[in-house]
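Every protein chain of the complex appears in place save one, which is left out.
Then we have chain A:
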Amino acid sequence: MTMLVALPILLPLLAAGLSLVLGRFATLQRLLGVVVFTANAVLAVVLLAEADKSGPVVLQLGGWDAPVGITLVADRLSALLMLISMVVMLAVLVYSIGQRITDYGRSTSSTAFHPMYLVLGAGVSMAYLTGDLFNLFVAFEIMLGASYVLITRRTTATRVRAGMTYTIVSLTSSLLFITMIALVYAATGTVNLADLSGKVEALPVGVQSAMALMMIVVFGIKSAMVPLHFWLPDSYPTAPAPVTAVFAGLLTKVGVYALIRTQTLVFDHGESWTLLLWFSVITMIIGALGAIAQNDLNRLLSFLLVSHIGYMLFGLALYDVTGLAGAILYVVHHITVQATLFLVSGLLTRHTGTVALRGMGGLAKLYPAIALLFAIPALNLAGIPPFSGFVAKLALLEAGAEVGTTMAYVATGAAVLTSFLTLYAMAKVWVFAFWGKSKPPHPDPDPTDELIIGTGSTSRTMVSATSALVVFGVLIAVFAGPLSEISTRAATDLLDGGPYRTAVLGEEAE
């Protein structure tokens, strides 16, 4: 059973090498990717069931026990997020395969995309499963290394500039990450998260705050928390739709996961955390206001992504079981919905040839199916009742009211306001793109690069992959009951920390 924890990392990494060898055989390469992500999703279900039944599943690697060796841990939170991530990655992979077949024919293979996508998957799984700070750094580097290639692959010189911004900002945050690890190691002599949780308490308060703040800066850059979000709306929209979808869905949320994990397990804040509440408020409001000002559909969605990171920070900052459970539920909901919206935007731009909202119009009549595919996740993101966004937002608002401090009420108010602003931004997209007079499609400005738009061709595979994600998003709302129960159990584990520590360090450590 414990060996299973290593598989979600090993499978994609080994498959990435195999995929590189299979470069000439397009069909085999595609099949390999689909099989690996399906297998990872199944593994995540097994791990989630096991972690929920009998506590965290722990694997000590390399013959050294924790806290010296490398530890992999699958608890409820990491297994749940891995499950959602792998399902989304699978759907996006199918979409991207469909897009490639439409553009280049069935037999043209892609040497770089599949291996890099698999490496990205390995990095995401590793970030969820790792039990120590340094491996978290390695996981981020695997993930980011793959994402650098994916964002700049086969692109024009003008778009490379956006890739440079992304690379340089990510590198800066990675350097800060190692600096933080060096300081943590110097102060405590360990990087194992479970071991840290006991040792940090003994440190002077000033050192503790410095460590916590450095982690907030590092993971704040990764998760695009305002004011560290500036790079995201400039870089994400330039990549092809499937790449943007998977980045927007997963990469920022892995940052949020790292923030939740470190701030609950390593530090014990005890009560709601005013500083992070402030950050969550400005993230929500500035992101949403930024979204409203955009004319570019992908930039608008990117700003909404930033804005909704604020909700997860809000849940974490409240620092009680209901707040954290709400944050976990929100991450689950948001990974799915944000990826779906970017895929739909990809479908739209293939028809219209532009991402500018003012260049679109009358799409509801021309493509009613895509209009429906846009409307459901859009309403979902804004938090309209029957969908999962409503369930997750309601959980957060309840938690905010429960905590009941002035600052918690301010943040709750900001969350409600942001929900309205999101709805307004989505209504704006609807009015500009789907209503009004239809406009002729624009020609592709750069026909040579990977981003092929304005051809008007969308294959059935692309549409069904998008529809599958839309349905998955709706299913999250259908299973909201069991999901919120498991999030509550995960949140209880996080605040307690005891089972995690016992599972990693053994009984005598408690």
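In this text, a residue touches a chain if its C-beta (ideal position, glycine included) is under 8 Å from a C-beta of that chain, and two chains touch if they have at least 3 such contacts; residues count from 1.
In the analysis below, contacts and distances are computed from a predicted model.
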* Candidate names "Multicomponent Na+:H+ antiporter subunit C", "2Fe-2S iron-sulfur cluster binding domain-containing protein", "Succinate dehydrogenase cytochrome b556 subunit" or "DNA polymerase IV"; UniProt protein name, chain not shown -> "Multicomponent Na+:H+ antiporter subunit C"
* Which of A:N40, A:S85, A:S280 or A:N298 contacts the chain that the document leaves out -> A:N298
* Omitted-chain contact residue, chosen from A:L10, A:V42 or A:L175 -> A:L175
* Asked: Which one, A:E141, A:D268 or A:D320, makes contact with the chain that was left out?
  -> A:E141
* Residue ranges of chain A at the interface with the undisplayed chain -> 68, 134, 137-138, 141, 145, 148-149, 152, 157-164, 167-168, 171, 175, 178-179, 181-183, 185-186, 191, 234, 237-238, 294-296, 298-299, 355-356, 358
